[in-house]
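I'd like to ask some things about the structure below.
Every protein chain of the complex appears in place save one, which is left out.
As written, the chain order gives the labels A, B and C, with residue 1 at the start of each chain.
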């Protein structure tokens, strides 16, 4: 049955890139002590013996460590790219050549290839799916209902994917357990905020080399990713405008010292626009029309639909590559709009994705979520499940330990106080 | 039965302070547009007609607006102080003299008086209790089980009180519904963070007039209150050390750029210590012993037990008032420790408590939580209940409206996208 | 001639306030280790023996330490208030009662009394004048040319005063040496930035108790005081707009992440306006007309002329005291403008002025500037003089020492490198 995948064991750009990939994977490993400890335990305990697992992820140095840990735990794992632009070809090569992990991912692959790789992954008849944006799960449900019987469960780490899983659940098609890894405090507090924050601005700077100090930066969305992006853009000296649809998040942005207004008002003010909403067409035709000449737009939300590039292309008299990852759309008015990273995740398109230190915790959650699914096989209801709180705390504890930081612990007296409601003023 | 309270309609310091109180209450009202809109509606709808209500709160200008709104809604309401040091005598006087609301609160009242006022309040046979720290509810349960039949429910807005209610629930004594107002996003995101943040530092500065720039400030606890306190202390130029018992919060503090260590390590480094943990004896004998000469300690957690003042007094050779709200404890070593506000909430002891703008939302939650209890009388299970999400969002919406800020709203296309899981990459 | 002052040795509000003043002066002393060391040396060396000295300063706990140090050095010193609103009556009382220093200063004294005190001070026939805003020096030049022969020199520490001294120099009337204390790095870097920054916001909060998070704060002027004010307002969560007349400072503000625009554009946007320009009528009639209802205006520049209060009063239909230090001017449009501290220095009117820790360095400069004048009597040209650089560095060194902070020092190798231009890439 798995013969197909066994036959064609990988599809990567160039296996000769493996040594560079190895060096970079090892570098990333320095900042991933939690996953390292988990991998060491997996190596002994083999929790995934006999388990077929597919992971649809950004193929980066950090993902490499997740894949290696899962394989160390006994999984028959294969890896495909969750995003055509984010694949690091040297990493893909190294995983195949040095670790014997089948990878199907080529940077810049077209949509057909991407969908073919999803099919190849599903051909592996997975017991566990690690998904990123819920494309693989959606395909499974729509096209391979018969394979659901094989499935123990899935994990998902993006906000976007969780929104889709909720919609699937509402529509009654989520007939297996899915673990919401994004929900873990050690995931979204860190990865979505500090990770997206730094790497998004890093992507913008690599793509443009512009000075952020003094620029007006419009951040669309003030969820955890938007908070991180706004915080870092301010940390680099920019003046921030936030757009939101949720009133509570909007007041939070106001009290954090940012201006809040609708995109229609922000459009003529911004020098740089960053979308992190998880929704589509947050910047669209009517907004491009009123932007300053040379305004830059980019996206750091999961899918490349937050900016309506079709509308922009429809208006443009000329589209010109002006730097790597940087295209200028000339409008009939003579003004231009500059699009970074083709509207795909700018931190993966123009930079290297989230730094290893945050992915350490996110992927520790992924690894332990998979183990949780296996350990609780048959016991979990269909639908969305949270990561158990003690798993979450344990990851935090391992991380602090690796940083050499110790904490206070409750005295017996304090424990008693916490448990008592009769002690008063 | 209520005759007693009817007879002695109030116990305030000096009714002649009413005009000053009125002026200050009016001033606070400028920053409380949400509660104003709720009060206007209550005035028409009278949701509390026939309801006996007691509120145990810090008696401040903001609480005055809550009390006035409840009375406008038809409540037979009386007000007592939740904290002996926080009462603003002019406000108490004005509520009695100008609004006919019975108040039992005198700044600096001793513990006996405080407990007598709790009894007075309970003599009112409340249908609704607005509590702050759960002292009134604890007393009701311990001493007046027979009155529980009168009770529709209670509301609680402090983290400390919620911890106690959870303990009560665990012990099976919480036999009525309690609404967790602290849980509302429009409460804890704002009041606990921006409110406690600013007002705590304000209290410290009023008590000491020291320059915070360049000081090492140790913040014990990195919950919402601790986050706000650390953020504002940094905003004033201090160098922050955080102590924690929770690993996730600890990493968050680290990634926010703060040092994290146990109190035993922080004690010799700090110039100023601020406790916001909700636990007891967070700073204790062993810590005082190693502090710098002249180190300042204060508390901004609910109860005055976070600093072990008895241990400090036991060590001290001399205790001297060196400024208002500022006492110096001379230790045998010759060094001194300076205690601000007697270890009580420094923002209420030395300053004016949370600014009105945040209490506007917190008390809007209180007012609507009371209405929710009345509207759902008999339908809610015993135990803790959250504020309904739409109440929370509505408060945020009213607040933004009052600020003149508008938001984006989803286009039909975006709504469809949000609800669909089949649209992919 | 000095008989008059000898006879009437002081004019303070109430000598019985001395004990409170003493306690507060001692408290301030904890944060003033540099001035303490200078005072100890003065006590031994008596550099001011036989010198008549007048100091026109804000009469605060910190100034008390300057006066005490000067007297310890042998000066026949008297003290008058530089600002009618900033006098702390308890400090004035203590200096007279406990230290035998003649003080002429009463909080809230009217202009006539203020000018009478300037005359009283000049009756003392000073050899040294410590001035603050150059009023005493201006009076001396205009009215008492014959006393200039007595004068060794003057010191001045405000930007405002320096601007006036430069104008005097231009007009050829500055016929004696004046030391520009404001010029010292240990003065303007700290006092004007960290001191004004914290204390201005402290004054605003004490006057209003408003939440600064989420407020739009307009800071007029981006000199050192403006930088400090903007930095602290942002640190408290406000969104800042800067107005400037100097293009270099304006770009600096932009690159610091602030919006910059003319006051006419900022007027309708601000919730709070703070002037720190040193110029007059920075906020004037045309600006009041377009402000939001309830906009607050205050000043933290030296003189109370930055806000054109006459123009505002001329428009107002009603002026009402709404809190201490807070007056509401009702305009015919129905909107109101709220003026804090009557447009006088808000940090001294509503709070306690600069924290001791910065005044320690500023007043160390004053004390050493006076000593410098005496030591170099007859050797200095008429006109403005800087504090010698080594005095400045020495003050910094003493301050760090008191903080327990040590620095690197150059290795012999590094010193050689610094002095050589032949060592290259």
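Everything below uses one rule, namely that a contact is a pair of C-beta atoms (placed from the backbone, for glycine too) under 8 Å apart; a residue touches a chain by one contact, two chains touch by 3 or more.
The structure displayed is predicted, hence computed values, not measured ones.
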{"item": "From C:255, C:269, C:319 or C:380, residue that would touch the chain that is not displayed", "value": "C:255"}
{"item": "Hidden partner chain, touching residue among A:236, A:290, A:311 or A:380", "value": "A:236"}
{"item": "Among C:49, C:148 or C:167, residue touching the chain not depicted", "value": "C:167"}
{"item": "Which residue of C:186, C:229 or C:300 touches the chain not shown here", "value": "C:186"}
{"item": "Touching residue (missing chain; options C:135, C:157, C:183 or C:352)", "value": "C:135"}
{"item": "Residue ranges of chain A at the interface with the undisplayed chain", "value": "23-24, 26-28, 30-31, 194-195, 197-198, 202, 205-206, 208-214, 232, 234-237, 294, 321-323, 326, 351-352, 354-358, 403"}
{"item": "For chain C, the residues touching the chain missing from this view", "value": "83, 111, 114, 133-135, 138, 142, 163-165, 167-168, 170-171, 185-186, 189-190, 194, 243-248, 250-252, 254-255, 260-263, 279-282, 303-305, 392-393, 396-397, 399-400, 403, 405-411, 413-414, 417-425"}
{"item": "Contact footprint on chain B, counting only the chain that is left out", "value": "211, 213-214, 234, 237-239, 251, 254-259"}
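FYI, only the chains that are shown with their structure count from here on.
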{"item": "Interface residue overlap between copies chain A and chain C, same or different (over half shared)", "value": "same"}
{"item": "Length of the line joining the C-alpha centres of chain B and chain C, rounded to whole Å", "value": "37"}
{"item": "Computed distance of Cα centres, chain C from chain A, in Å", "value": "53"}
{"item": "Overlap residues in chain B, where contacts from two or more other chains coincide", "value": "194, 403"}
